[in-house]
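Take a look at the following structure, please.
Note that one protein chain is taken out, while the other chains of the complex remain in position.
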């Protein structure tokens, strides 16, 4: 779209749980807008950030905690060509989670691989 | 002042460091206003909350981090008859702090004593 | 008796750990908001919570569990499920509420 | 090379711990705001930081140290003191800045 | 029973205001009295009449206003915290030479004494924050 020719590596670093605070939702909004810019985008989910991708999230404005469920939007990322989603191995283990628990396909990285991913980035957006 | 006759035990529970966020300052503002109500007031400083009382805080609107230094106000608490200030023993030890490092006289409580203090309260204001 | 409320994930903050350090035997503890992550089986904190159940009545807020895609079946045995109405009752039954913010 | 920034106390959050897990040898780490509490001698984290100094260039922001009543003499040996101008230089010298929020 | 509620965080950023709302609603349903809801720290931002959340999301401010109207709730915004954060009623705007105000219906601005009073007068105080 804009700034054709320049392709930078953008990493979205997500370390916070959903619903308890808005960072997860507003981070996703940046990713969606950012997709139009044709940059090389990766999303990393570390610590409680991995909970953003948990399947079966159930709440609505009129039921549960009374907050909009935005988790289905992660499934839409593929349609925006945002396909590089990474989760941290230790994060998953400490929480007893497997990739089957997650809404979308992700790649599990160990410490060294995640460090390597971070090393390659031009721009890191932390939320 | 108001509500004469009713005396409740109020505990202010301070667990956050100063300057990084405003909770310390705005908690102190409640204590000062609350002093006029002649209640039985205690202040507990646990975890990073104990850093609120560190001596030699140095910053001003025009120097350092550009934030107002409000630490002297803790020294004024005595004039408001707010004299029950408690710090947690483990908190102090983990941070290598002694009572000499603090702006005001405090009583150091171990886990059991702090738990006992909490048990006695009618109202706990957490910031 | 006191009701302690913990609204943060034990992975993220030290609030649950500190609550457990100061709560007295027989006190009640409610895990809600991101605090519910501490109530689940299979996490690094399961042993800590199982130990705590020997001394405390621990509750978890189901709407917060469901919002986050968790299931009450995965709540550690002995932790009681409750809802906002139950939260209100807990507040009423205890003399004081202490929030571990 | 990356500059990692940590603005939270290691007592309060896991951000320093996680930063150290993913930073590569030779990277720079800046402790500022409440992050400065990790740079001081005598705390529970002193050993962790001393170990980290073998792999990383660690910096601490002096205005945040002073605001909080700490002294640069109490900063762990090997951690470099800097100010906002130095923070700017660190950002300029490293290809990317990664904030551990 | 008589409850007081303290809300320490602003709308949307943290769940505190949502949780406080759900709790308040449940307490009212059970026949309890809400003596006062006090908004402190960024909690004062819950009182802004200028918020325009997305249509498919909850409207946190209106929700409080409507609950206050239905149950005659006393929603009090701390004046000191509000001034720092740009939350003003008509009087405060005039007094400070500001050309606009932004407080929503059902909220009133007052001092911290109202929080202490709520602690004294109520049988329980429940705090929601970060």
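Labels A, B, C, D and E are assigned to the chains in the order they are written; within every chain, residues are numbered from 1.
Here is the rule we use: contacts are C-beta pairs under 8 Å (C-beta built on N, C-alpha and C of every residue); 3 or more make two chains touch, one makes a residue touch a chain.
Keep in mind that this is a model prediction, so the values were computed, not measured.
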item	value
Left-out chain, listing which of the shown chains it touches	A, B, D, E
Residue among B:7, B:61, B:76 or B:112 that touches the chain left out of view	B:61
Given E:22, E:45 or E:122, the one touching the chain that is not displayed	E:45
Missing-partner contacts on chain A, residue numbers	2-3, 6, 8, 10, 22-23, 26, 29-30, 33-34, 36-37, 39, 123-127
Where the missing chain touches chain D, by residue	5, 7, 32-34, 63, 83-85, 87-89, 91-92, 96-97, 99, 101
Interface with the unshown chain - residue positions in chain B	19-22, 61, 65-68
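By our rule, only the chains that are shown with their structure count from here on.
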item	value
Set of chains adjacent to chain B and to chain D	C
Farthest chain relative to chain D (centres taken as mean CA coordinates)	E
Cα-centroid distance, chain A relative to chain C, in whole angstrom	27
Centre-to-centre distance between chain E and chain C (centres being mean Cα positions), rounded to whole Å	26
Intercentroid distance (Cα basis), chain E paired with chain A, Å	33
Two or more partner chains touched - positions in chain B	47, 123-124, 126-127
Per-residue overlap in chain C, given as positions that touch at least 2 other chains	7, 11-12, 14, 33-34, 63, 96-97, 99, 101
Every chain pair in contact, whichever chains are involved	A-C, A-D, A-E, B-C, B-D, B-E, C-D, C-E
